[in-house]
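Apart from one protein chain that is not included, each protein chain of the complex appears where it belongs.
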Amino acid sequence: MNERVVVDPITRIEGHLRIEAQMEGDRIAQAYSSGTMVRGIEIILRGRDPRDAWAFAQRICGVCTLVHGIASVRAVEDALKYEIPKNAQLIRNMMIGAQYVHDHVMHFYHLHALDWVDVVSALQADPKATSDLAQSISNYSKSSPGYFRDMQAKLKGFVEAGQLGIFAKAYWGHPAYKLPPEANLMAVAHYLEALTWQRDVSKMLTIFGGKNPHPNFLVGGVPCPIDLNSDSAINAEKLSQVQNIITQMREFVDQVYVPDTLAVASFYKDWGAQGEGVGNFMTYGDFPEQGINDPSTFLFPRGAILNRDLSNIHDVDLNDDSQVRESIAHSWYDYSGGKTESLHPYKGETELNYDGPTPPYSQLDVEKSYSWLKSPRWKGHVMEVGPLARVLMMYATGHAQARELVDYTLSTLQIPVEALFSTLGRTAARTLETKIVADNLQTWHNNLIGNIKSGDTRTFNEVLWEPSSWPKKAQGVGFMEAPRGGLAHWIVIENGTIANYQAVVPSTWNAGPRDADGNPGPYEAALAGHQLHDPKQPVEILRTIHSFDPCIACAVHVTDPDGEELVKVKIL
Amino acid sequence: MRKDQTLGAYLFSQGVSRRGFLKFCSATASLMALPPTMVGRVAAALENARRPSVIWLSFQECTGCTESLTRSHAPTVESLIFDAISLDYHHTLQAAAGHGAEAAREAAMEENAGEYLLVVDGSIPIGNPAYSTIAGISNLDMLKESAANAAAIIAVGTCAAYGGIPHANPNPTGAVSVSDIIKDKPIINVSGCPPIPVVITGVLAHFLTFGSIPELDELGRPKAFFGQSIHDRCYRRPFYERGQFAKSFDDEGARQGWCLYELGCKGPTTYNACATLKWNEGTSFPIGSGHGCIGCSEPDFWDKGSFYRPIAAGLWGSRDALLGAAAAGAAIGIGTALAARSKKKRANAAKETEST
Amino acid sequence: MTLLDFARGPALQWSMIILVAGVLWRLGGTILINAKKDLSKARKEHAVADGLKTIATRSLPAHQFEKNIRFQHFSGYAWHIALFVSVLFFAPHILFFESVLGFGWPSLPNSIILITAAIALAILFALLIRRATHPVQRIISNADDYISILVVIAPLITGILAFAHLGARYETLLAVHLLSVEALFVWFPFGKLMHTALTFPSRYQAGSSYGRKGVRA
Partner (left out) sequence: MSALDTISVRVEASSGNVRPLLHEIRHALQRVADGGIGTTIDLGSLPLAPGEEKRIEELLGSGELRAELDALGPTVLQETRYAGVWFVTHRNTEQEVVARFIEVTRVPELLLAQEVDMQRAVHELEKQLEVN
């Protein structure tokens, strides 16, 4: 029997993910992705005040800490046909944008970099040569030989002390690490820089939302009022603080994140030919300019791409019963119509049916169910969502900056356009969209100030605040592009309370198990064919999985302890 | 810094002066919410403190607590990791994965038996062990195994401290808190959803400094941070006293920073340090940014009615129940009165018959 | 469930149900019992004015006894006004009424409420002591009087304590305050507190029925 390589826990992600890889020689024949934790937040949401839902939904995930809050208030607003003021729209855009920049940078340096960067090798680096390298790729101010010498000394003291802490038992010295010591030292230095930087830029959410993680939102607008004459509202001082943060974000992205990505990628061009996955991509679109109901004004366009065909963008309709459907053929759930059925979220059913091995276990039975994730499909297709999907969509629809950035990256790295469909392409796309979002933060900020100066300070529309003003029954979908991909929450409101709540999130699209037809999910498809240098040190698996930036608490969130049918909602 | 080296010796070897050390101590005392008069004691304790091994377990969680940890500026997460503690197991931050990660946890437990600090975020499902597993091991088993030789446990976040959102009604997975399972170890509850960054590091600093747990309130939280309610320390309190309340988000009162009590603020029944420490290097806190406190550091705060329902409004259901009761009361009242009258009539009639 | 959750939730709900049902039961009964037709010949056919007049005249001390009852009369007024101001114009109370009635009204600053509550409490104590020590009043007082006073004193004391955060954690004090109010709700329909609802109707009833008989009320 062929060996099964098991990686559990997959660390440096959000949540609990397990990968089992069926080997054929030194190659992965089949990979299986399993989410191993459930909480049941959608069930907890039922019967509650829809205005509270954002706080519950937000706790689906603390890394993408605002996305579920946004999707939730948008779902309620969609159901109630609730208009929000222009300032609220802009502030939400800025908060989402700030989350992108923060999250993507942290992903690159703190969750993904150690797959490519050998911390121990950095000890061998020559600080002077490191400084030369840093200055050759960027004009970032912290690049003197002394700076890198200090950094190296700190690292050395740490390693020599013998207590490696978070760096212990990793795959240091693995031949898959290709960076020269100087590049490693530079990257480790930026790992620490990014930790400081993220603390500063995370304050944008605190200014508008009161805290970070888990800032506050409000159905009908945003909770922070604007009053240039008040200390207790968004005033000139706070707006200038926001401006500083945007400047700080753009500087770091332009001078550190983008150059580092290109520098690291240049040593790993072979990863531009593996880890593709399914070749189908989907976006819901986000960053509205004229309101959420006009996708043509979104910064991130909406659409679906099948089989890498960028010339043909398909329309996506979240309310269409035949488009988004969830399968549970290999998930620990049951449907009244049987395991082979698939359902639209409005009609979703959730019946828990754990038939896996009793813990502690060493291997899952992948012939049966093997994950707490469902398998969402679009018109029956396995779809990849996330930065790569968005960059491809912008590229395909002619977004000038996206085209320019993609072409620049390809030519700098001297790789073909097909290299986008890969582990490397996914990681690079994340960097490129970060730059696009960071640049747009400035635009939204300018627009916000322009709007305030024109005399409009409204941030909240109170007209539908009282539940007594709502229809007896309403339903809606709140969508957004989360940093990890397209996210949507479906809500059904009856008599002022939540009758049903369903979230289909990016990592469910990407990390879900096989469907009824045996089609693997994007993670599983992307891993197939990987060659493992040493099955005991499967750094190759980590590289491709991390390129998706998994968020498993997001992906799994439904359960029912009694095995009762919980969610059965008819379309009104 | 070697394991057996004290923090004082370590800083000294790094060329930090006594003056620098004293600065470090007064900042640390402030961080631990200790009065400035305690700096001397902090200095004496810190000088001899050793770098403890910390094992951080994540169960039914959203990683918000870890994200919060990384936002701490005093001490920063990097100085914590490099100088103050040995973070030997932490899913989100550690380089190793799979077998390597588990090996790191086991090695830390063995080498530091009886001395390591166990930090837990997330609740533990007891409905079915398979509701949450790591490396094929249920959370329950992993907690028990890791707690057995721990010096103390810090339950970070409301989920680990009190069950949190997975525990919210109807608690689909049977989620419980750390203290529901572990009874024989000192447990510090650092609640909040998530806790304030510097409260997490402040409690770690306290353990590092004194090697003991701080004074706790009846809910197991450090009094230094959770001793007073948000309301008591809120800068909007004077508006409450004067009866000036924001009636709606974005009304004139809201813009002027009036009290958010009527918009459902749970500050009066919530104990945390948000109003003084504030969030993200003192940038703001929920009330400072216009939203009422949702009470996230209190047990079962998810199940205390809408976040927008004022505390004074009670938790009883709808007015329909009251209307129903009114109707029933009226019916009973009229019914008994009628009954009494007809009884009286019958009695009178009987009297009349008797007298004739 | 914490004490506060119990006090805000089921205890509040049930006490209000008992209050409403009880009051309606008493009112329904009272109206029906008095609805017996008076067969005697009326000296005056429409005695509405007499009823209203009696409400007014009985609201002032009868001049024959004026000297003797002045203290009681005016302290009674002072205490009732102080109580109603405290109950009706304290912001959290208004939010409570709003949650029941669906509408609210402006509140008074806390400092004023604290003063009125303290006045109400002081007078009520004085009246309680007088009731317990005054030779005549002592004899004519029964358990109902004392219970009725106690269920009113309790919310006043616990309310002031909760307001001042004295003695225990705020949520405990708030819970005890709510529970004391709920005790009042439960007792209300069955004891002398019912005078709140019946005072003016009964004065009217007396006035109009005397008027009908041609007697000066």
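The letters A, B and C name the chains in turn, as written, and every chain counts its residues from 1.
The rule is short, and it goes like this: a residue touches a chain if its C-beta (ideal position, glycine included) is under 8 Å from a C-beta of that chain, and two chains touch if they have at least 3 such contacts.
Model, not experiment: these values are computed from the prediction.
Asks: Touched by the hidden chain, which of the shown chains?
Replies: Checking the complete complex, the chain left out touches A, B.
Asks: Where the complex has a chain not shown, which of A:Thr196, A:Asn293 or A:Asn312 is the residue touching it?
Replies: A:Thr196
Asks: Touching the absent chain in the whole complex: find that residue among B:Leu7, B:Ala33, B:Ala101 or B:Cys296.
Replies: Reading the full complex, the residue touching the unseen chain is B:Ala33.
Asks: Across the whole complex, list the residues on subunit A that are touched by the chain not included here.
Replies: Interface with the chain not displayed, on the subunit A side: 196, 199-200, 227-232, 235-237, 239-240, 243, 449, 453.
Asks: Footprint of the hidden chain on subunit B, which residues?
Replies: 16-20, 22-24, 26-27, 30-31, 33, 35-37, 73-76, 79, 233-238, 256-257, 275-277, 281-282, 284, 288
Following the convention adopted for this analysis, only the chains that are shown with their structure count from here on.
Asks: I'd like the Å distance between the centres of subunit A and subunit B, where a centre is the mean of that chain's Cα atoms.
Replies: So the centre of subunit A lies 27 Å away from the centre of subunit B.
Asks: In whole angstrom, how far does the Cα centroid of subunit B sit from the Cα centroid of subunit C?
Replies: Once rounded, the distance between the two centres reads 42 Å.
Asks: Multi-chain contacts only, two chains or more: what residues does subunit C have there?
Replies: As it turns out, subunit C has no residue touching two or more other chains.
Asks: What part of subunit C is in contact with subunit B in the complex they form?
Replies: Going through subunit C, the ones touching subunit B are 2, 4-5, 8-10, 12-13, 16-17, 20-33, 36, 91-93, 95-96, 98-100, 102, 107-111, 165, 170-171, 174, 178.
Asks: Using the touch definition from the top, list the residues of subunit A that touch subunit B in their complex.
Replies: Spelled out, the residues of subunit A in touch with subunit B are 6-16, 18, 36-41, 43-44, 48-49, 51-52, 55-56, 59-63, 65, 106, 110-111, 114, 119, 154, 157-158, 161-163, 165-171, 192, 195-196, 198-199, 202-203, 206-216, 218, 220-227, 230-233, 332, 354, 356-362, 457-460, 462, 465, 536-538, 542, 553, 559-561.
Asks: Would you tell me which residues of subunit B are touching subunit C in their complex?
Replies: Going by the criterion above, the answer is residues 229, 231-232, 240-243, 245, 261-262, 268-269, 299-300, 304-305, 309-317, 319, 321-322, 325-326, 328-330, 332-334, 336-338, 340-341.
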